[in-house]
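The complex is shown incomplete by one protein chain, all other protein chains being positioned as in the whole.
Each chain gets a letter, A and B, in the order it is written, and its residues are counted from 1.
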């Protein structure tokens, strides 16, 4: 029965999306770290490569932001077992690999914010900073870091 | 009577400053999000545009940092009703749109730090990171993000 499926994942599937395979950190750190009821999630990139406004379009940047959210959710699910344990998306920090004259980083990050709100509702509404960096790991167009709050166990 | 005015705003006015009109987030996120007694404030830009060390001077960069603080305080006041509910400024993260050879990001951010300490006293003393990015939303010279702690309700 589909009703056995956790809520967040059910919404994900209703959007025609699925969690990608787990990407292990490429280095000596954790995918996320729990401290009390705070879950600090490590920076993750989307799959699209290139500077937004030069190599890739705004639309592609938004797609890359969505991909980064999905990679993060896979990491979090692996760590805590169930995405419905997330009480709140508190903070999103997004680095957009930007052409020198590209200043629409907030529009790029909307790709991530819209998806988070679609999945988590009001609990998915978050504070956010989007800025424009020269480079990112693997040259990805978007890199996201999140701070989540978990429900009490 | 002026004594009805909250302390932080009284100090603001004594400095000859006032809160600017509220800037709504240009995208799908909150101006700030409360989680327990932590208030995560979204990145906000000041009004001045251009790369510090190229398009604008250090002085102008400092002014832009002050402007970003004022925009943040307006956002926070709108969200929590009274700036005197702020117990502590815990953390400031500042992105300075920088010329390729500009390395005085900490001096730029002093514009923000000095104002926070003038307004909040010892509670306004904060941890801080200032770094130099290629671009920012709207090409602003300074973008600030803050983590505040609120007094228990």
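The rule is simple: a contact is a pair of C-beta atoms (placed from the backbone, for glycine too) under 8 Å apart; a residue touches a chain by one contact, two chains touch by 3 or more.
Bear in mind the structure is a predicted one, so any value in this text is a computation, not a measurement.
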Chain A residues that touch the omitted chain in the full complex: 25-33, 35-36, 38, 40-43, 93, 95, 133-139, 143, 145
Chain B, residues in touch with the chain not shown (by the definition above): 88, 90-93, 98-107, 109-110, 113-114, 117, 125-134, 147, 149
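We adopt the following convention: only the chains that are shown with their structure count from here on.
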For chain A paired with chain B, centre-to-centre distance based on mean C-alpha positions, whole Å: 25
